[in-house]
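Down below is the structure, laid out as structure tokens.
A single protein chain has been omitted; all remaining protein chains appear in their positions.
On to subunit A.
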Amino acid sequence: MKAKLKGAETGHSLLKRKSEALTKRFREITRRIDEAKRKMGRVMQIASLSLAEVTYAVGGNIGYQIQESAKSARFRIRAKQDNVSGVLLPAFESYLTEGNNDFAMTGLGKGGQQVQRCRETYARAVEALVELASLQTAFVILDEVIKVVNRRVNAIEHVIIPRTENTIKYINAELDELDREEFYRLKKVANKKQRDTAEQDAEIKKRREAHEASDREKQASEAQETGPADILAAEEDEDVIF
């Protein structure tokens, strides 16, 4: 049970760290999204301006012509992965496929240069857009993952750890009670033993005293019988004749 609590605490601290790392990344991404969105506004403005140039140069609307001649994408994206604390974040990468050009005929009559420039501008704009899109994807995924991780952190912090602690507390209380019972029992036994020994002691003492008393009596009677070996009070000695 203690091991379980320890495991829960370790897991909690690890998850907390993971969530912090993710949040850090998340904040960075949101900041970059904010910047990128503003940048996109500017880039798209420039791009629209260059499209207006094209319209002016070609002298008429080329929209339909372009829409009809679009066949195969030259500008494509591929996804690669980025790993942030075990979370796979996809990132888009744009690339140009070689060899196909749907708009070879566009601007053939006039404004070919403008069309070319416009294409370049828009290609740059789309690159910025792709970058923004990958940021946004990362944002969405990170958002999701952070929610899940935070939920887990909270579950461990507020449910699993208290529950385990309660169990441990209960077990400890039970053990303490058993301990106290045992102690009390021992104390009782000790008391009983003490009482017993005291009784025994008393008995022995009594017996010894009785013994001693009888001894003394015996001695006293003996002394009376023999009498003190007093020199002065000696019995008549034999006369000493010189």
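By our rule, a contact is a pair of C-beta atoms (placed from the backbone, for glycine too) under 8 Å apart; a residue touches a chain by one contact, two chains touch by 3 or more; residues count from 1.
Going forward, contacts and distances are computed from a predicted model.
Participant: Any idea which of "Related to mitochondrial ferredoxin", "V-type proton ATPase subunit F", "Transmembrane protein 231" or "U2A'/phosphoprotein 32 family A C-terminal domain-containing protein" UniProt assigns to the chain that's been left out?
Facilitator: Options "Related to mitochondrial ferredoxin", "V-type proton ATPase subunit F", "Transmembrane protein 231" or "U2A'/phosphoprotein 32 family A C-terminal domain-containing protein" narrow down to "V-type proton ATPase subunit F" for the missing chain.
Participant: Quick one: which of A:Lys6, A:Lys24 or A:Arg78 touches the chain that's been left out?
Facilitator: Candidates A:Lys6, A:Lys24 or A:Arg78; residue touching the omitted chain: A:Arg78.
Participant: For subunit A, which residues touch the unseen chain?
Facilitator: 30, 33-34, 37-38, 40-41, 44-45, 47-48, 51-52, 54, 61-63, 66-67, 70-79, 81, 88, 90, 92, 96, 102-103, 106, 115, 118-119, 122-123, 125-126, 129-130, 132-134, 136-137, 139-141, 143-144
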